[in-house]
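Only a single protein chain was left out; the remaining protein chains are all shown in position.
Now for chain A:
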């Protein structure tokens, strides 16, 4: 088996995540889809690292994980704040910058 199959899987997962961001309206599920896309990118990076035979791809994936952790912390804090003021986690309801 050629490791290129991992790249096809990563592309498929990224596509599913992107479609989920467009389809879903719950802000938490949107964040999960973004996480899915980031994970697909990580899989592609790790596979490229194996294809090229050096560890740079794994370093990039490591930094992606760090950035994803920071992004999730801030994003979920924003969702909690918005939910507190609007009592809804739907992105359709948040059409104004302030109440």
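Everything that follows uses one rule, which is that contacts are C-beta pairs under 8 Å (C-beta built on N, C-alpha and C of every residue); 3 or more make two chains touch, one makes a residue touch a chain; residues count from 1.
In this section, contacts and distances are computed from a predicted model.
J.: Which name from "ABC transporter permease", "NADH-quinone oxidoreductase subunit J", "Heme exporter protein C" or "3-methyl-2-oxobutanoate dehydrogenase (2-methylpropanoyl-transferring)" does UniProt give the chain that's left off?
T.: "NADH-quinone oxidoreductase subunit J"
J.: Which parts of chain A face the unshown chain closely enough to count as touching?
T.: 1-9, 11-20, 22-26, 28-29, 31-33, 35-36, 39, 42-43, 46-47, 49-56, 58-59, 61-63, 65-74, 76-81, 83-84, 87, 89-90, 92
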